[in-house]
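Omission of a single protein chain aside, the complex is shown with its protein chains in their original locations.
Let's look at subunit A:
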Amino acid sequence: MLTQIPLEHILLLSAALFTIGVLAVITKRHAVVVLMGIELIFNAANLNLVAFSRHDPQLMQGQLFSLFVILVAAAEAAVALAIVLRVYQHFKTANLNQIVSREG
């Protein structure tokens, strides 16, 4: 029998991952690293969904919802990287600050 992992510890881990994702989105100026931060935020949300789904064994709504979150994240990453590539070809840089200052 596996010992139960306390729910609070999983939620705290998820909060830490979310914080790291937010920090990456705020501080990094390369567009791809901002995308990595967004992926980390998605993972933190998924961890919460799966953790609560453990206490819902008949319906498993949390696990199903986390599957859909993974799917939407994959679609988002594909489109976002295509946009980043076009922006890089157009502006010759992927630095968000330089792109904003050139356009404005």
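Heads up, the rule we're going with is that contacts are C-beta pairs under 8 Å (C-beta built on N, C-alpha and C of every residue); 3 or more make two chains touch, one makes a residue touch a chain; residues count from 1.
Operating definition for what follows: contacts and distances are computed from a predicted model.
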Exercise. Of the options "DNA 3'-5' helicase", "NADH-quinone oxidoreductase subunit J", "Pyruvate dehydrogenase E1 component subunit alpha" or "Iron-sulfur cluster assembly scaffold protein IscU", which is the UniProt protein name for the chain that has been left out of view?
Worked result: "NADH-quinone oxidoreductase subunit J"
Exercise. In the complete complex, which positions of subunit A touch the hidden chain?
Worked result: 1-2, 4-13, 15-24, 26-33, 35-36, 39-40, 43, 46-47, 50-60, 63-64, 66-68, 70-79, 81-86, 88-89, 93-95, 97
